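Down below is the structure, laid out as structure tokens.
Complex shown without one protein chain; remaining protein chains in place.
Moving on to chain A:
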Amino acid sequence: MKMNGAKILLECLKLEGVDTVFGYPGGTVINLYDELFSFKEIRHILPRHEQAGVHAADGYARATGKVGVAIATSGPGATNTITGIATAYMDSIPMVIITGQVPTALIGNDAFQEADIIGITRPCTKHNFLVKDVKDLALIVKKAFYIARTGRPGPVLIDLPKDVQIATAEFKYPDTVEIRGYKPTIEGHPKQVEKAMSLLLGAKRPVIYVGGGVILGNAAEELTALSKKLEVPVTTTLMGLGSFPEDDPLSLGLLGMHGTYYANMAVSNCDLLVAVGARFDDRVTGKIASFAPHAKIIHIDVDPTSIKKNVRVDLPIVGDVKDVLTKMLKVLEEQGDKLDDFKKSIVPWTEEIEGWKAKHPMSYKQTATVIKPQFVIQKLRELSDPDAIVATDVGQHQMWTAQFFKFNRPRTLLSSGGLGTMGYGLPAAMGAQAAFPDRQVIVICGDGGFQMNLQELATVVQNRLAVKICILNNNFLGMVRQWQELFFDKRYSQTCMELPIDFIKLAEAFGAKGFQATKPDEVEAVIKKGFATPGPVIMEFKVAREEKVLPMVPAGASLTEMVLAS
């Protein structure tokens, strides 16, 4: 059937299973929006800023595992998407971003609202396409979704000139796609898997170190099974939280800069480190030279470039983590007595770890007069649904959430790990809530990050997205302030957000509800009221202004050099 480019795009999206898109209209996508007007199979949500639209598509993708889709117009619309795209790229989130472009005849002429978005996004997308001919459009969309969701996932941008949206072509969506330069290795090599298992079963002090790849690869179940069968403890990165239940005694929680004492001690003293879907980020390793100094390292990752990028690796396995973990479990089944011997042999090690846990558990000092942010996080966990989705911004509140919320299920934490994007939380939560209208979606943010995308209050109210926004308000850009306190002699340069904002009135101005807690004994009541109130709610907690995130490994120090909570 012959149809115009705009319609072809929408038909392609439908066939890719897209039910929700986040987009912002403009001159070069007006034809697309005209088609969308009568296209009922796709729900369109209008954010109040393109950056938020991309974060929402990102939150949607993280929460569902599907490819998130965002639309923006050319020029400023397209450039506003960059932070959102870079955020998704750093965390390997599958997304397709569609930008309008000036008509092909005007490209390169500095036309009104023209930006070379292909050039601009080249370093922050997995791949990008400029569609020059409507006849290529369907195949390009097919390729874009295929590239976005396979291998190491990532955002793919399609730049769609206005005249290509208007031009017509015969529509046929290809069933399969073949890209000769793109053949991700999915199946882990069986020999490598066997070698890995024999290394594991020969270890006396093993630790499993899990990253976001396990969540992206839907392998939380296999990972949990492996750890429990072997009785080997698990530590996760920020992106890996939720891949292993933190309520489990084998969980060591977060490792790295703000990791637990026991996770960092375990990694620093282990004789075997099994890295699964993790990339040895500097926030995890601290000083590379003294990272896991006694350990052999097994590294399982779908992306060959992650392997041996930062640390030496003794046994690499390139492949989809689910495939590799399944194969490891199979090898394990054939072990018999050897497994029991192994479990016995690592008892002294797990006891040593228990000793570290007892010596320095995660802690903070509660007071009767001032609300401690960690207390709010603990209360939120206690009072929220077990399958609640939490979206955070970036900074102190993010680390406290990672340390104290206790994530037990995959895809329940949405957080910008790699890029560290402030302003991510509210729009990401919006995307998750659009995907799961009946689940509890909580934003945990600081007063700084919240103000970076607070315009999205309009979007959540308009679309009845009942996100519960918890602002830990310390009137500071807390994490930078913490660094200034520790490393810059308390010279709080430009980190004090002096203007006291009335967040309750702000909520009301947008048609949402707002509640405030100023004392510890008000926290529980505010959370209960916030959760019980229908629709979007702001809960503001006036927290201890100069509380620090601890433990902390100073940048560039080794993991054992932790500043601990006194």
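Everything below uses one rule, namely that a residue touches a chain if its C-beta (ideal position, glycine included) is under 8 Å from a C-beta of that chain, and two chains touch if they have at least 3 such contacts; residues count from 1.
Operating definition for what follows: contacts and distances are computed from a predicted model.
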Notebook entry, point to check: Unshown chain, UniProt name, "Acetolactate synthase small subunit", "4Fe-4S dicluster domain-containing protein", "Sulfate transport system permease protein CysT" or "4Fe-4S binding protein"?
Noted result: "Acetolactate synthase small subunit"
Next item on the list: Please pick, from A:R43, A:K309, A:K490 or A:K528, the residue that touches the omitted chain in the full complex.
Entry: A:K309
Notebook entry, point to check: Which listed residue (A:V131, A:I147 or A:M239) would be found touching the missing chain in the intact complex?
Noted result: A:I147
Notebook entry, point to check: Just one of A:K66, A:H127 or A:R411 touches the chain that is missing; which is it?
Noted result: A:H127
Next item on the list: Provide the residue numbers of chain A that touch the chain removed from this figure.
Entry: 118-119, 122-123, 126-127, 130, 147, 179-182, 303-305, 308-309
